[in-house]
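Heads up, one of the protein chains got dropped from this complex, but the rest are sitting where they should.
Take a look at chain A:
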Amino acid sequence: MAIIEVSGLRKAYGGRAVVDGVSFAVEEGEVFGILGPNGAGKTTTVECVEGLRRPDAGTVRVAGYDPAADRGPLTRLLGAQLQESELQPKITVREALELYAACYPEPADWRALAERLGLTDHLGTRFAKLSGGRKQRLFIALALIGNPRVVVLDELTTGLDPRARRDTWRLIEDVRDSGVTVLLVTHFMEEAQRLCDRIALIDGGRVTALDTPAGLIGRSAGGTEISFSPSAPLDTRLLADLPSVASVAERDGRILVRGTDETAGAVLALLAGRGVTALRLRVTEATLDDAYLDLTGPDA
């Protein structure tokens, strides 16, 4: 059963529609990603899910509650990490964790969370003195401190170094394994590909694609890339005529063929038939990155 249901969501600021008819449903226990260019309406969408904004039109339900109206029950089951927020400059990490733990009826053990997020050595540090990465980790801890059923993370790993990013991904995987539903706004394709069960691509205030990471990659043209240096001259038109080929390019004596899973086999069969060997052959799978660029279009 869907724990988050968004349908026909619209929100405009000063007459400009930022979210223009977004619909999606997130199943309980799922990690659901929201991907899209800057200004696409991602944050506004999740703010409506968090109940921080009231939609102009459409409905949002989280576990059956209207997030903007049913603040009491909603805030008890949803933890949020906001894209831009701060804490009191002179509050220490320990005090912040204790304070936010006290806000919830059944909080998580803040010491364990601090340990997990590498904050144990900084419990006495004031918020204003924390580095960007530690602030971010503290906000992740605060999002989880109420033992939420749903956690909304807006730009989860922005500002984290590569190691902290990987640690955070592992933490999110553990959170997911404990049955918590995760709504994740991100700019990082690697993050989306690794963590998300499904991804909604939002562009210009609309959902332009909604699929699993593998599904999105499969949808984009040029899913597989084959490149090689032919041992003998080769007419590239022969390659372009192969049924599964999307494009062929030649650069510095290397030939680059884009196509689908079948393309590699077809290209090699063609070369074998002509007695040409493919030197320094590389076959690469398209990444979510490629799919993203392909699906959001050039003007994004």
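Here, a contact is a pair of C-beta atoms (placed from the backbone, for glycine too) under 8 Å apart; a residue touches a chain by one contact, two chains touch by 3 or more; residues count from 1.
FYI, contacts and distances are computed from a predicted model.
K.L.:
Suppose you had to identify the omitted chain by its UniProt name; would it be "Peptidoglycan glycosyltransferase", "Sporulation protein YqfC", "3-oxoacyl-[acyl-carrier-protein] synthase 2" or "Transport permease protein"?
P.N.:
Going by UniProt, the chain not displayed is called "Transport permease protein".
K.L.:
Which of A:28, A:98 or A:173 sits in contact with the chain that's absent?
P.N.:
Going through A:28, A:98 or A:173 one by one, A:98 is the residue touching the chain not shown.
K.L.:
Quick one: say which of A:2, A:68 or A:123 touches the chain that got left out.
P.N.:
Residue touching the chain left out of view: A:68.
K.L.:
Of the residues listed, A:80, A:184 or A:271, which one is in contact with the missing chain?
P.N.:
If we include the chain that is not displayed, A:80 is the one touching it.
K.L.:
Extract the touching residues of chain A with respect to the undisplayed chain.
P.N.:
Per the touch rule, chain A residues meeting the hidden chain are 11, 13, 18, 38-44, 47, 50-54, 68-76, 78-80, 82-91, 95, 98-100, 102-105, 142, 146.
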